[in-house]
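What follows is a single structure, written as structure tokens, with notes after it.
All protein chains but one are shown at their positions in the complex.
Here the chain labels run A and B in written order, and each chain numbers its own residues starting at 1.
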Amino acid sequence: MAFDSLSAFLAMGGHGVYVWAAWGVTGLLLVGVVIHARAERRALLRDLRRRARRAQYHGASGAAAPPISHQEGRARES
Amino acid sequence: MPLFREPEGGAGVAIRATLKRDLVLMMRRRSEVLNPLVFFALVITLFPIGISPDPELLATIAPGLLWVAALLAALLSLDSLFRSDYDDGSLEQLLLSPQPLPALALAKVAVHWLLTGLPLALMAPLLGIMLSLPAGSYAVLSLSLALGTASLSLIGAIGAALTVGLSRGGVLLSLLVLPLYIPVLIFGAGAVQAAILGDGVSAHLAILGALLAVALSLAPWAIAASLRISING
Partner (left out) sequence: MWAFIHKLGSPKWFYGISARLSPWFWAAAVVLILVGSAWGLAFAPADYQQGNSFRIIYVHVPAAFLAQSIFVSMAVAGFIFMVWKIKIADMAAAMMAPLGAAMTFVALFSGAVWGVPTWGTWWMWDARLTSMLILLFLYFGVIALRGAFTSRDSASRAASVLAMVGVINIPIIKYSVDWWYTLHQPATFSVTSRPAMPLEMWAPLLIMVLGFYCFFIAVTLMRTRSEILRREASKRWVRELAEEVS
């Protein structure tokens, strides 16, 4: 253990602001990436289920349904 | 006996024909040839006004300024490299021809360099005088620009080929191409700096030549692949 107390750990020998800022932004970004990936997956599955229900309701095949809109505004299949 | 005979000659004839056609076309649109040169002069005029007319200060930053301004001028002309050919359909003809596309693309790039890079390199000493560039570095400035702009044209043509099918490709083109220009800028401006300091310039020029050799050997294939993407997409 390189520190004697919790306050010494938080102060980082006077460099606390820099160390915690760098670590904090990195941590937030990693967590943000995971949250985004999960939200994206959930939204896609929900969309797929909705399409399946709509296809059942109309009694038509799902293939006739319009393609899922792109979350990131990317192009549709050419 | 086949119904259609292959036209006489091979790739050599096709390359020469492309060179001649592009030269003639460009000479007809003189403003397109002149625009980068005027832009170059204008940008160079802006710096003393924006910074200071102090000759000493200008002399220290002149190599970098001249190189950056020339680089931007070359970038400006890139968008039109394939644009008119794309619009009138002759780019499609080029793709359909039985001759190797990389060679034909190389011919187009050569014309582009001949009518932008080379004039920029020849004009740079004149602007160097206006920035009180120290004597003894003028020849190196021209030579480094002539060598460097050839690489810039080759690398830039990849970006131009990728964006030619896009309606607003201009800004995107600079985003794609500028990061790739950095090594050329470093060694080009470095050569002029070295000439001012009295160091040997052959190392810088040799590296610029090496960059050009790499660009010459790889870029034509990338340009050809990019053109195929833009046309068939």
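One rule holds for everything that comes next: a contact is a pair of C-beta atoms (placed from the backbone, for glycine too) under 8 Å apart; a residue touches a chain by one contact, two chains touch by 3 or more.
What you are looking at is a predicted structure, and each value in this text was computed from that prediction instead of being measured.
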Full-complex touch with the removed chain, picking from B:67, B:113 or B:187, is B:187
Among B:76, B:103 or B:225, contact with the omitted chain is made only by B:225
The one of B:146, B:176 or B:216 in touch with the missing chain is B:176
Where chain B meets the chain that is not shown, the residues are 158, 162-163, 165-166, 168-169, 172, 175-176, 178-180, 182-183, 186-187, 190, 211, 214, 218, 222, 225-226, 229-230, 232-233
Note that chain A touches the absent chain at residues 1-3, 9, 12-16, 18-19, 21-23, 25-26, 29-30, 33-34, 37-38, 40-41, 44-45, 47-49, 51-52, 55, 62-63, 65, 67-68, 70-78
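In this section, only the chains that are shown with their structure count from here on.
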For the pair chain A and chain B, the C-alpha centroid-to-centroid distance in angstrom is 42
